[in-house]
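First up is the structure itself, then whatever we jot down about it.
Here the complex is missing one protein chain, while the rest keep their positions.
Showing subunit A:
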């Protein structure tokens, strides 16, 4: 058997283990998908009436509160979807860290199996969970009035982009889960990933931000990703954001993968 088919077979086995975990421990899955849905409802129903499609910019002219609420719903969806992906990634960091504290991973390390399969099992499991979460969030959004203009091709491109983002953030979370000494740390460090969408164009247009924040928001990876997603779903201008988004994802994926692999292969000197 070649190394690659071996790795694929072992990763498949590990994925099976991961999926069983999700079924056995559904409270975590529910929490991870519940959070973005709650935020969605909060933003749309609490802030939405006042915000429109971003204060002072696209929401020009006086409109009814419910009209601007729908406008803001459309504006905020890409950000919420990204938070959903980030939230699922946070779950990965927790489950990787939990795994590392259990003896079972020490057992895997002493077995003649493809080493990386322990991690790829987590990653593929997280991708599946993340895509299901995104689907659920979008469903809720449609139920409360979200009407995307995307064509089939644009939907596919959006799904591809989200897979890329999810892949990048998941590998990053795997590394964060590995580097954390405790499960608590692992559940806290990826919080940053949850907060980053707030400091982007996801919830308010960046030019409403104070200058330092605006600078940060314009150059951080979530902004081009969110703008690309917005363009695909709602037909706004994408411009150079598409290339930037893909480049960010590829860069983060590669760096995080190498980091995670190194962390996993180091001597477990605990």
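Here is the rule we use: a residue touches a chain if its C-beta (ideal position, glycine included) is under 8 Å from a C-beta of that chain, and two chains touch if they have at least 3 such contacts; residues count from 1.
Definition applied: contacts and distances are computed from a predicted model.
The chain not displayed here is annotated in its UniProt record as "ABC-2 type transport system ATP-binding protein", chosen from "Sugar transporter", "OmpA family protein", "Sulfurtransferase" or "ABC-2 type transport system ATP-binding protein". Interface note for the absent chain: among A:2, A:27 or A:110, the touching residue is A:110. Within the full complex, the residue among A:13, A:185 or A:208 touching the omitted chain is A:13.
Within subunit A, the residues in touch with the undisplayed chain are 1, 9-10, 13, 16-17, 20-21, 24-25, 102-104, 106-113, 267-269.
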